[in-house]
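One chain of protein is taken out of this complex; the other chains stay put.
Up next, subunit A:
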Amino acid sequence: MSNALDDSETETTGRTASQTTTTTAGESDERVREAWTDYDFAGTPKLSVEDLNVWYGDDHALKDVSMDIPENSVTALVGPSGCGKSTYLRCLNRMNDRIKAARIDGSVELEGTEIYDPNANLVELRKRIGMVFQSPNPFPKSIRENISYGPRKHGNIEKGLLARLFGRDDTEAEYELVERSLKQAALWDEVEDRLDDNALGLSGGQQQRLCIARCLAVDPEVILMDEPASALDPIATSKIEDLVEELSKEYTVVIVTHNMQQAARISDQTAVFLTGGELVEYDDTDKIFENPESQRVEDYITGKFG
């Protein structure tokens, strides 16, 4: 992964190879056109991914994925289990670095800066690209501490005796931050009067919104969500969905989901991954769901496969 920048020069070759693989994999697929890889949108991409490959040991989990993600929109990643969409998502803020067996090759640029640069600042990167996980994972601390955890550890909020002695007490700032984040995550009204209670006492849906609020508190630009509603009931799910739509006005959201309807409802563009870690099609959501170019994608979306 260290030679990511050098690799980007051989971009064209890589892409051709990937298309060849796609074509041979779906031999009956006659409708494959080359158009989708050139999916074009207005404006500059927030994240641009070139020829991303991931291996877990000998297992080639993600193959030559290239896609640009536009700013302030919702991008849905759909596909059957084990198709590499979560792996792909975790590459975007280098969470895969935490898996020792994972080997990553390719380039991911955040607003033109290579994130796999060996000199890249991981702390800064993850502050800019936040993540929400599949199952709600609040810390076993109070609601307030959960929200202010990130900013406090980054030194943006200081409180306590020493801070006070040095004339710096950010208690006010913390309270404001907690209120703002919880309001953004549409949780404020439900927990307003018990901010000092343990976060594990909240319901699953509330916990997930708390995790979103915790992520928002470090003021990210991109939010990655890994099936954030899969462990929740329909009401909590619809709340999360509303929240995602709301967030996309200010943030770039990339969301993995198993639920086709959910992807269709909330996303602006959809990327379909199919078995083997390939990105098969990536386009406007309407296009993908109404008139996909690939037969395999249509089969998957209509439920004939996967």
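To be clear about the criterion, contacts are C-beta pairs under 8 Å (C-beta built on N, C-alpha and C of every residue); 3 or more make two chains touch, one makes a residue touch a chain; residues count from 1.
Note that contacts and distances are computed from a predicted model.
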item: Complex member absent from the view - protein name from UniProt, among "Putative ethanolamine ammonia-lyase small subunit", "Ribonuclease P protein component 3", "Phosphate transport system permease protein PstA" or "F(420)H(2) dehydrogenase subunit L"; value: "Phosphate transport system permease protein PstA"
item: Omitted-chain contact residue, chosen from A:Val49, A:Met131, A:Val256 or A:Val272; value: A:Met131
item: Contact partner of the left-out chain, one of A:Cys91, A:Val218 or A:Leu279; value: A:Val218
item: Contact residue for the chain not shown (choose from A:Asn93, A:Ser107, A:Ser181 or A:Thr237); value: A:Asn93
item: Interface residues of subunit A (partner: the chain not displayed); value: 93, 95, 98, 100, 122-127, 130-131, 133, 135, 137-140, 142, 149-150, 153-154, 164-165, 167, 196-198, 200-201, 211, 214-215, 218
